[in-house]
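Missing here is one protein chain; the remaining ones are kept as they sit in the complex.
Each chain gets a letter, A, B and C, in the order it is written, and its residues are counted from 1.
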Amino acid sequence: MTKMIKTYGDRHGDGKVQVSFTLPVDKSEEAKEAARQMALSMNLEDPMVVSMESMGKGYSMFVVYARLKTEIDFDTIKAIKVEVNALSMYDCDALIKNKIKKKLTIVGACTGYDAHTVGIDAILNMKGYNGEYGLERYGQLNVHNLGAQVLNKDLIERSIKLKADAILISKVVTQQDIHIRDLTDFIRLFEETKWPHGRPILLVGGPRVNHALAVELGYDAGFGPGTTPNVVATYIIKKYFDNHGIKE
Amino acid sequence: MTKMIKTYGDRHGDGKVQVSFTLPVDKSEEAKEAARQMALSMNLEDPMVVSMESMGKGYSMFVVYARLKTEIDFDTIKAIKVEVNALSMYDCDALIKNKIKKKLTIVGACTGYDAHTVGIDAILNMKGYNGEYGLERYGQLNVHNLGAQVLNKDLIERSIKLKADAILISKVVTQQDIHIRDLTDFIRLFEETKWPHGRPILLVGGPRVNHALAVELGYDAGFGPGTTPNVVATYIIKKYFDNHGIKE
Amino acid sequence: MKKQLNLSKSKIQDCRKMAKKISAPVFNLIAEKSSWSIERATLRLYGVDDALKQSGLDYPLCNAVVDELRKSKMEMYGVTPFWMYARSKHTSLSANDLARVICEKPSDYFHYQVIENYPKLAKLAEKETREAINHLLKVRDDRYKLKRKLQDPAQVKNRPMLYLIVATGNIYDDVEQAKSAARSGGDVIAVIRSTAQSLLDYVPHGATTEGFGGTYATQKNFQIMRQALDEVSLELGRYIRLVNYSSGLCMSEIAAMAAQERLDFLLNDAMYGILFRDINMQRTLVDQHFSRLVITLSDIYINTGEDNYLTTADAYENGHQVLASQFINECFAENAHMNKDRMGLGHAFEMNPKIPNVFHWELARALMTREIFPEHPLKYMPSTKYKSTDIFYSHLMDAVFNLIGRMTGQGIQLLGMATEAIHTPYMMDRYMSVVNATYMFNGIGDIMEEMQLKKNGKIDKYAQKVLDDTHKLLKSMEKNGLYKSIEKGELAHVKRTIDGGKGYEGVFLKDKKYVNLFASILTKELPQIKKKLKSKEKVR
Partner (left out) sequence: MKKQLNLSKSKIQDCRKMAKKISAPVFNLIAEKSSWSIERATLRLYGVDDALKQSGLDYPLCNAVVDELRKSKMEMYGVTPFWMYARSKHTSLSANDLARVICEKPSDYFHYQVIENYPKLAKLAEKETREAINHLLKVRDDRYKLKRKLQDPAQVKNRPMLYLIVATGNIYDDVEQAKSAARSGGDVIAVIRSTAQSLLDYVPHGATTEGFGGTYATQKNFQIMRQALDEVSLELGRYIRLVNYSSGLCMSEIAAMAAQERLDFLLNDAMYGILFRDINMQRTLVDQHFSRLVITLSDIYINTGEDNYLTTADAYENGHQVLASQFINECFAENAHMNKDRMGLGHAFEMNPKIPNVFHWELARALMTREIFPEHPLKYMPSTKYKSTDIFYSHLMDAVFNLIGRMTGQGIQLLGMATEAIHTPYMMDRYMSVVNATYMFNGIGDIMEEMQLKKNGKIDKYAQKVLDDTHKLLKSMEKNGLYKSIEKGELAHVKRTIDGGKGYEGVFLKDKKYVNLFASILTKELPQIKKKLKSKEKVR
């Protein structure tokens, strides 16, 4: 089966998209034409540069509407995503108790110079997120939340000491791809490390993180905006099963 | 000289643009991936699909930020534009009086089923627009504003009868390119017509009209948003000079 | 809502009295004249809804029949006697087939004997008409039942209904857009008509997929959309209303179609066509009355078009034009037995955003309208003229509009679009607007209950001035009479003559043997019908 899709504004198949951007030139007819050419270079048809606003000498902002030519077969789209049927806290605890038979140790941190703890706290703190309790409340999890601005090497040291079964990293600041730099650096250290108690499961999360990126960087999984703690717990358990050949 | 320019968000050369569009699919990870692929097809790098909102079953809206790869040499940009140093009403009247030596007759209308007269009225009515008096106030212009919803053939008939020196057409409704259809139809009639008093100057205006479009369709000039009456008057006079070999 | 302004009650009463006087002569006109549109509407009410193929195009059967009536020079009797005569001859034919039969041999039906013998047909005519009326009541009842079963957005106190426009030109795209709008939170869907339609002297036929700046209003399109909205209403548990335009040369016909297809609101204004579409005065005035009888019967809300005064003239200066027109519209509607709570009088948020303290004046005007028309489901239109192609900025104008709409408890909030200055709304534009209204409504709530405007403060004074100016305008109109006032350009600065404008040829004098049972029955019985239904629709 195929399901061809296009972007859509007014009528099916019209391909309409809205684009806005800045050009480093004064407002002028030439600037407008440059904006149109920018739009044309975007695989767009019939670009209408509807708005050109001066942002002071040397800069103008444009709004463009146009038709995108692209057509995609939606049935061929594969999303790289965490495949997990999230369980409840109770079911998670029961699974750990019955199948793993030991508490799992979770070490979490917001690394580098990133001080945004609200995301990792949402996953770890008792209170949780969006009506789901945080991992600290799980009977079968030992949670260590190291907080913000934890350097990669410290996180590794603490994880060894605490015998982490899973390491949870949060990255929020992304300007100049600092999150990718930090995450890459962590993976390098992680791989260089001898893990006396076995290689921990490695998760990363944050508003601009997704599973595809995480996997690409060498993490087991990545979690983006709106993640709830139980999804993370379920994932950790399933992954632990996989790694240790435990059957459900 | 060359002046290479790129779209600009945070840092020079970053190429950042904002895009939003609708896809006719439910909100899902696959939909997000499809949105990303749409963005990739737009000559964009590192697309971040930052927002995906459900608009009810079957439709989702996306906001994307990404880097446009295109670089344009701004010095090579040529805008097709009306080249006119707008004169004041007084100077216009003086020019007509001294050089043309007869009053010019202007016939204006909003054609087809278009009922948006505010634009053409802004150019023609006494009151004018943006502090510039309208053409009716010019001593040396005879203005006939035929109003709204004037059929092409009626406009031609009236123009002949009134011995129009210039015909001013306004087109505002553009859905399904109705303005282009109407304008093309007018040009066909116009060319078929014998003009006993000479071929009038032909202008078109409207919020989605520009000079390039007008010229492409066979009009002498096109005027977009923000046009003031004196610009139009100046253009008509200069064009009249050109057509009649009058020197300034 | 508690009173915030100090508007003179006696001035308001005065205005109402003057409006009554101004509109009074129109009732003579209505008594004397009918129009082609009314006759066609009558046929539609008797069930004619098909079209003839004419040189590849669909020509509506009711137009064909009325054309024959005209050709036979018998229009002064109305189409009804002839229709009933034909009906008596072909009792088992469908209405459409009956119309076809008439058109095939018109001379068999359009002759003076029919008029002479009409008393014999009177009983049949009455029966047919009452059946048609009962059909409309059945449709009304269907709506009522659905509303009872579902949540009715109109019942949420002080929260305007979210009214959204669809205008793709293609009814099937419209359906998709409308469903999405409803699912995002819209309460009311208006299908905007194509640019050309208001001046057509017939209603196009069938499902249509081509239109410019809107979609043709056809009976089939009404049906398709109402069905789609019923589906989505059931899905959402919320009754979604449908709107179209009973306006232009086919005002009465569209009212009939809307009644049959269970539309919920109709744009219907006693003077809009005259002023803004250059439709002949008499044509519009007789048509509006017939249409409003049908509208009242079918419990449809009207939306009047006073917002249009403000898109052409300056909104800060011309508030009184709007208010004067509202008083007159109210009067005409009351004459068609319409209740105040069905009169969606129109107005708009259209002041130049650069005016200092512009929100004060917008608030004043909106509040004033609310206080003068406390029971009316006011229809509040967004900024359009001053919208910019900078969509981010335009979105903010709608935010303030939404704020004021909710603060002043407007009945119907026509959601503005960030892309107003660019194109007819895209699906995502509409979504953004619903998000906008939802956020604003929730946040601002009943804030007026928490405060009192300063007595004779600037806001209060501005509202008083608008009322004063209205009083003056109505006084002058009272002096000149409605026709002369319009001839002199007292409304919207537009001058129209009594026999100028489009569609004048379609107005004719009624003979004293003229028959239109819908008009006569509804005029007489609407009050009772309403009374009966009121208790029924309430207790159930």
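The rule is simple: a contact is a pair of C-beta atoms (placed from the backbone, for glycine too) under 8 Å apart; a residue touches a chain by one contact, two chains touch by 3 or more.
Keep in mind that this is a model prediction, so the values were computed, not measured.
Just so you know, the chain we are not showing touches A, B, C across the whole complex.
For the chain left out of this panel, the touching residue among C:Lys454, C:Lys495 or C:Lys513 is C:Lys454. Considering the full assembly, C:Asn436 is the residue among C:Thr195, C:Thr296, C:Thr312 or C:Asn436 that touches the omitted chain.
The residue touching the chain not shown here, chosen from B:Lys16, B:His116 or B:His211, is B:Lys16.
Considering the full assembly, B:Val63 is the residue among B:Val63, B:Ile100, B:Val118 or B:Leu162 that touches the omitted chain.
The chain omitted from view is touched by exactly one of C:Leu146, C:Leu396 or C:Leu526, namely C:Leu396.
The omitted chain makes contact with subunit A at the following residues, 20-22, 53, 55-59, 61, 112-115, 118, 149, 173-176, 178, 207, 225.
Summarising the interface, subunit C meets the missing chain with residues 353-354, 356-360, 390, 392-393, 395-397, 399-400, 403, 418, 432, 435-436, 439-440, 442-447, 449-454, 457-459. Where subunit B meets the missing chain, the touching residues are 8-12, 16, 18, 48, 50-51, 53, 63, 65.
The rule is simple: only the chains that are shown with their structure count from here on.
Chain centres here are means of the Cα atoms, and by that rule the chain farthest away from subunit B is A. Rounded to a whole number, the gap between the C-alpha centres of subunit A and subunit B is 44 angstrom. Inter-chain centre distance (subunit B to subunit C, centres taken as mean C-alpha positions): 34 Å. In subunit C, the residues that reach two or more other chains under the touch definition are 169, 176, 389, 421, 423-424, 426-428.
Listed for subunit A are residues 8-10, 12, 16, 18, 48, 50, each touching two or more other chains.
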